[in-house]
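Left out: one protein chain. Kept in place: all the others.
Here the chain labels run A and B in written order, and each chain numbers its own residues starting at 1.
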Amino acid sequence: MKGRSFIEILEILAAWFLAFLWILPLLYAFWAAFHASEHSIHFNLLAPLTLENFREALSQAPFLRYGFNTFVLVTMLLAAQLIVGTLAAYAFARFQFAGSNVAFALVLVQLMITPEILIVENYGTLANLGLVDTILGIGLPYMASAFGIFLLRQAFKSVPKELEEAARLEGCGLFGILMRVYVPLARPTYLAYGLVSISHHWNNFLWPLVITNSVETRPLTVGLGVFASPESGVDWSIISAATLLSVAPLLIAFLLFQRQFVQSFMYAGIK
Amino acid sequence: MNMMIRKTLKGAAAAACMTAMTFGMTAMAQAKTELTMYYPVAVGGPLTKIVDGMIADFEKANPDIDVNAIYAGNYNDARIKALAALKSGKPAQLSVMFSIDLYELIEQDAIIPFDEVVKTDEEKAWLKSFYPTLMQNGVTGGKTWGIPFQRSTIVMYYNKDAFKAAGLDPEKAPASWDELVASGKKLTKADGSQWGMMIPSTGYPYWMFGALTMQNDQVLMNGAGTRTNFDAPATVEALQFWKDLGSKHKVMPEGTIEWGTLRKNFLEGKTAIMWHSTGNLTTVKKKAKFDFGVAMLPANKRRGTPTGGGNFYIFKKTTAEERTAAMKLIKFMTSPSRSAEWSMKTGYMGISQAAYDTDKLKEYVKGFPYAAVARDQLNFATAELATYQTGRVRKALDDAIQAALTGAKTPEAALKETQATADRLLKSYR
Partner (left out) sequence: MRLSQDQMKHVHGWLLLTPAAILLVSFTHYPTVATLINSFFSKGTAIRPSRFIGFDNYRSMAEDPIFWKVLGNNLWFALGTIPTSIALAIAMALLVNRAMPGRSFVRMAYFTPTILPMIAVANIWLFFYTPDIGLIDKVLGWFGFAGHNWLGDPSTVLPAIIIMTVWKEAGFFMIFYLAALQNIPPELGEAARLEGANRWYFFRRVLFPLLMPTTLFVLINAVLNSFKLVDHLFVLTKGGPDNASNLLLYYIFESAFSFFDTPYAATLTVVLLGLLAAMALVQFFVLDRRIHYR
């Protein structure tokens, strides 16, 4: 650390200390998950390691099924969001249609009034549609995403008009232009939005809690919430094991593609 | 544009596929009677596995019935989910829900009385085979709506090693409030490493409070679920005593005590005494690394505890076959031998004398007499707080208890307010 001032060293130490605090919950989850419950709250470094908690968690609740549900939910939702969002963004970016400004303002309303706030009414709607306790029902209110439409509209708007003209001369129709020109050029936006959407819905809890009843539809968060409700007596070892199981896919993906994740969130935020 | 149409068609096809699958599944189920039941867990241990095991045994014995038992979380979640399922495409036919949900379920017109499905003399006898105290929360207006299953009382767990260390007789648990305070003072260590006792005040504060009021010879509500006695002098006194344990006698931490982490506190030796559900007995037995005892709750004017836990209910939206199948399942789950097994594996009480008369439970109690404390305590037990508008009334009482324990309000003021709230909520039911 030569050439650094005292203040700088102090700042670096502060940065590390803060990092330690921020990662502490995760560190603890690892500690508790790999130790028997009598060692879970005593930090004796010599305590024996065990995988028993994972076995126990898996046998007490169908986490694999929950994981599958989450996977189906996130995939289906992202696909729908991209399709719906692309079409709407295309409309806003390239068609000066009557009422487009008002329509766009109405879309942006969802940035403020997110589906979480309307759980009561939306529950009623889905009950009428017969979609309570279905994975489709968890996803439906989120399928049109104002955030996605907004991001894609920005991306489409930055595509040079000449490219569109060129494609038209080659005989592309409206859809050809969308698929050959706009979508490929907006790839970074798709990636960024995709990662943000996946992380968000992987972790979403309140609405899935409200709308799901059964094991066949519960995503990981709800399964974990139900499994680890404090009423059933907190055993941090098993809960931590279950927690790690639930976050593992996303956490591993994050560790592997850290750069993309961070840049995607950055990108999505700056637009 | 054809691209979009194709996508829309794909979507429609997918939706159609899903509907077809759902229909297919219902059609297949027609051959077998399919039952869905929700159940809650409010204590520690692998209870879901035990329930699954019992259900598997039932399905083996009844190949024509398929049971889908869904663990729904705590008691509140179970009620929410079971009722929500009624409105969805996959309704439940029966469920284990809080014994105190009775009035809410009746008001929602969601359940049927067992008197409608009990036909033969044998079944009528079965209905009478349970401990009468456990039936109190299941009977109203002369009809039986709930059959006891995972039932409990509150018992006092205590750390015998800590008792010995404090110079107390480990075989003699405190039997009165005065003794409790006196022992608590001896057990509380000045450096804060060990408390004399803990009574949980989150999760189900009203339940613990029901014990304290009963010990002060006061019940919290009338049998019709339309009146509460929250501001009765004996009720106020009971809350004052609870608060005093922390603020005056200093034998319990001040503020609220978390229901979920209390067992861990006890197992870690941070408290010498805890009041908790008998449902925790087996887990404590497995995990305690010290000699522990289980005793009835102490008395002030008398001994007392509310019963607690879950009952079986049958929903109204059911076909005759489903009701028959549900009855079969309930009879199976509550049979003496199953009840004995359930009690041994969890610590919940056997729900009938016949369960305690089975050889296996007799044997178990002989080797582990604490397994019978909850049953013996039934002689002093009363129904758990249950009224119309249960959710609101309970929350009001819970809030009052927590307000008093945290010092935000005096017990008297808090309970007066709560009584006013309860009166307002229940007025139209009287």
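FYI, contacts are C-beta pairs under 8 Å (C-beta built on N, C-alpha and C of every residue); 3 or more make two chains touch, one makes a residue touch a chain.
Just so it is clear, the model here is predicted, and its values are computed rather than measured.
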Residue, one of A:18, A:49 or A:64, that touches the chain absent here: A:18
Residues of subunit A in contact with the chain not shown: 1, 11-12, 14-16, 18-23, 25-26, 28-29, 32, 41, 83-85, 87-88, 90-92, 95-98, 100, 103, 106-107, 109-110, 112-125, 140-141, 143-144, 146, 149, 174, 199, 202-206, 209-210, 220-221, 224-225, 228-230, 234, 236, 239-240, 243, 246-247, 250-251, 254-255, 258, 261-262, 265-267, 269-270
Sites on subunit B contacted by the missing partner chain, in the whole complex: 1, 4, 8, 76, 80, 83-84, 104, 107-109, 192, 195, 201-203, 253-258, 260-261, 264-265, 268, 270, 389, 391-392, 395, 398-400, 402-403, 405-406, 408
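The criterion applied here is as follows: only the chains that are shown with their structure count from here on.
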Whole-Å gap separating subunit A and subunit B, where each centre is the average of the chain's CA atoms: 36
Residue numbers on subunit B that touch subunit A, as the complex places them: 1-4, 7, 15, 18, 36, 38, 41-49, 68, 70-75, 77, 81, 84-85, 87-90, 202-204, 258-261, 263-264, 268, 280, 283, 287, 289
Residue numbers on subunit A that touch subunit B, as the complex places them: 37-38, 41, 56, 59-61, 83, 87, 127, 130, 132-134, 136, 173-175, 179, 213-215, 225-226, 229-236
